[in-house]
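With one protein chain removed, the remaining protein chains of the complex are shown where they sit.
Moving on to chain A:
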C-alpha cells in the first residue's frame, strides 16, 4: 500500500484515517499535534490535500485489501487553512462507507460488525425522524382544520380521517422507537451517542403527541361552540352530550356534520351513539364521585382515630395516677403495720394497762 502512495510523487507519505464519521470526530482533535505513523510532521500543503482526495478516489479502483489497509492507516488531518472542504470530504467518506458496508472483510471482523450495526442503527434513526417530520406536517394540517370556526364549512370527515391517520402514525412511531432502543449498539463509545439519539427521538414524539392532544381539545371546544350557535340558528337542539373523549371523537364529529340535514331522521340513528357516549360518561361520573366519597370517608376515619388517640392518652394518665396513689397508700399502711407489730407499742400498751389497773386498785383500796 505504501508503495502505491509513493507512486504519486506529488505527495509526502502521510496517512489519513478516513474511517467512520464518529471516529473521525473523536480523533480529529487528538491528531493535531501527533506525528503520523511514519514520523513525518503534519505540515501544510494545499496541493497535498488536493491530490489526497484524488488519491482516495483513485485508490478505490485498486484492490479491496488495499482499499481497506489504506483506510485504517490514514489519519485525519486537521484543516488549518481557511478553505472549507467538508463537502468533498463528506462525499469521499460516503463513497468509502458505501464500499465498506458491502464488503465486511476488514482486517478486523469485529470492527466491521460493530460498524455495520451502528450504520443500521443510524439508518433506522433517519427513517424514524423522517416519519416524525411527516407526521408533524399532518398534525399541523389538522391543527389548521380544527381551528376553523365557520358553521357550515366544517369538514368532519377530513378531520376525522386525519385524526385516525395521525393516531396510527403515532402508534407505529412508538413501536419503531421501541425497536430502535432494543437494537444492539456496538462499542461502548457509541452507547452514549445512540442513547441520546433515542432520547431525542422519544422527546420529539412526546411533544408531538402533546400537541395532538391539544389540537383535539381545541377541536372539541369548537364543536361545543358550533353546537350552541347552531342551537341559536335552528331551534332543534342537536343531541350531543359531554366532552367527547379521544375514543369517541369520531361519533361526535359525524353527529354534527349530519345534523344539519334530515335531523329528524338522523335522530333515530344518532340516539344510539349518543346514548352509548352518555352511558360511558355517566359511568365515569359515578366512578369519580364514588372515589371522592371514599376519600372523604377515609378522612373522617382518620379524624376519629385521632380523637380516640387523645382519649387513650387520658386513660393512660389516669392509670398512672392511680398506680402512684396505690403505691403510696401501700407504703403508709406498711409503716403502720410495722408500728403495730413492733414491740415498743406492745410494751407501752401492756405497761399502760398494768399501771392503770395498779392505780385503779390503789385508789379504790386505799
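Odds and ends about this structure:
Keep in mind that, in the parts below, a residue touches a chain if its C-beta (ideal position, glycine included) is under 8 Å from a C-beta of that chain, and two chains touch if they have at least 3 such contacts; residues count from 1.
As a working rule, contacts and distances are computed from a predicted model.
When the unshown chain is looked up in UniProt, the name that turns up among "phosphatidylinositol-3,5-bisphosphate 3-phosphatase", "T-complex-associated testis-expressed protein 1", "AP-5 complex subunit beta-1" or "Synaptobrevin homolog YKT6" is "Synaptobrevin homolog YKT6". In the complete assembly, the contact with the undisplayed chain comes from A:291, out of A:144, A:178 or A:291. Where chain A meets the missing chain, the touching residues are 157, 160-161, 164, 247, 250-251, 254, 269-270, 272-273, 275-276, 279-280, 283-284, 286-287, 290-291, 293-294, 297-298, 300-301, 304-305, 307-308, 311-312, 314-315, 318-319, 321-326, 328-330, 332-333, 335-336, 339, 344-345, 348-349.
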